[in-house]
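The complex is shown incomplete by one protein chain, all other protein chains being positioned as in the whole.
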Amino acid sequence: MSDQPSFEPQIVAFCCRHCAYTAADLAGGLRFQYPTSIKVVELPCTGRLDVLHVLRAFEDGADGVIAAG
Amino acid sequence: MIVAETKPLDEIKALLSDAEKVLVVGCGTCVTVCFAGGSREVAIMGSLLRMAGRMDGHERQVEEVTVQRQCEWEYLDAIAEQVGAVDVVLSLGCGIGVQALAEHFPNAWVVPGLNTKFMGLPLEQGVWAERCAGCGDCLLGLTGGVCPIARCSKQLLNGPCGGSIDGHCEINPEVSCAWQLIYDRLTEKGKLEVLMEIQPPRDWRTARHGGPRTIVREDLRLPEDHQAGQSMKQEA
Partner (left out) sequence: MNISANGYLSGSNLERVLRAGHFAATGELGPPQSADGSTIREKAQLLKGACDAANITDNQTAIVRMSSVSAGAIALQEGLEPVIQVTCRDRNRLAIQSDILGAYAQGIRNILALSGDHQTFGNHPMAKNVHDIDSIQLVQMIAEMRDKKIFQCGDPFKGQEPCMFVGAAAAPFAHPIDFRPYRLGKKVNAGANFIQTQLIYDIEAFKKYMEKVRALGLHEKTYILAGVGPLKSPAMARYMRESVPGMLIPDEIMNRMTAAGAPWSGKGELTKEDKKARSGAWRETGIKICVELIQQLREIEGVSGVHIMAIEWEEAVRPIAEGAGLLPRPVVEPAAA
């Protein structure tokens, strides 16, 4: 897949409500662009992130997962 | 509790062979507490198997269910329909759970997803240790509550061998010398004289060596006409 020039990885970003998610919100307010292939999931805290969430993201087609907090 | 560990994924995949429909069955008792076969581990296993199937080019339908206790018929009745709908049942219960499923659902093919390790307890988060060997003739009253059958590498009954060093067993510095523990405990309680008695050879018939064991409690059994009404097995 990755050797195809059109490949655009689907990324699921698990973001902490108090920092990374707020930052993404702020970026939106400032009209910064980020690719639509990044799906942001808000968590109350990245401590809530479970191996199961990561597995489910991959299972549902994600190419990568980022935990931001 | 019974302490178990997940089998390697490759071994589980081999056990599932070419099954297209799989039911992963967890248990809400011991294996939940030791993080090996509760609903969370069932969900993780389900997810892993679905992805593994996709990666191996052998897509599987993997269902998940966790029963309160896999070792009792009553709790298994509730999943009869799900069991009947799959090619293979992958039990994340202990060895008893696997056998209860196989016994209760004779038409189903049940395979183990865990290795059942021992009867023990959590020493700290993430660490479990063996405490009981189920020998059937408890001698903890003699040994200050430390079991030499389960915890001495040689199951000695008359004190420490020459391999006891600084409180640990010579086979592994991580393993405590059971007899050092017994000695310390009896010293502390002023009961060292117990250790001076020669313990005779054990009658191992009470343990597994007398063949598989069964307990019959007549005071608890139902009258015969009731028993006849209770089916021990149910077809899946």
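A and B label the chains in the order they appear, each numbered from 1.
Following the convention adopted for this analysis, a residue touches a chain if its C-beta (ideal position, glycine included) is under 8 Å from a C-beta of that chain, and two chains touch if they have at least 3 such contacts.
As the structure is a prediction and not an experimental result, all values here were calculated from the model.
All shown chains touched by the missing chain in the whole complex, by label: B. One of B:Gln82, B:Gln180 or B:Thr206 touches the chain omitted from the figure, and that residue is B:Gln180. For the chain left out of this panel, the touching residue among B:Ile12, B:Ala150 or B:Leu195 is B:Leu195. By the touch definition given at the top, subunit B reaches the unshown chain through residues 153-167, 170-172, 177, 179-180, 183-184, 195-196, 198-201, 204.
Keep in mind that, in the parts below, only the chains that are shown with their structure count from here on.
One finds 40 Å separating the Cα centroids of subunit A and subunit B. Chain contact summary for the complex, subunit A toward subunit B: residues 50-52, 55-56, 58-59. Only residues 40, 43-44, 47-48, 50-51 of subunit B touch subunit A when the two sit together in their complex.
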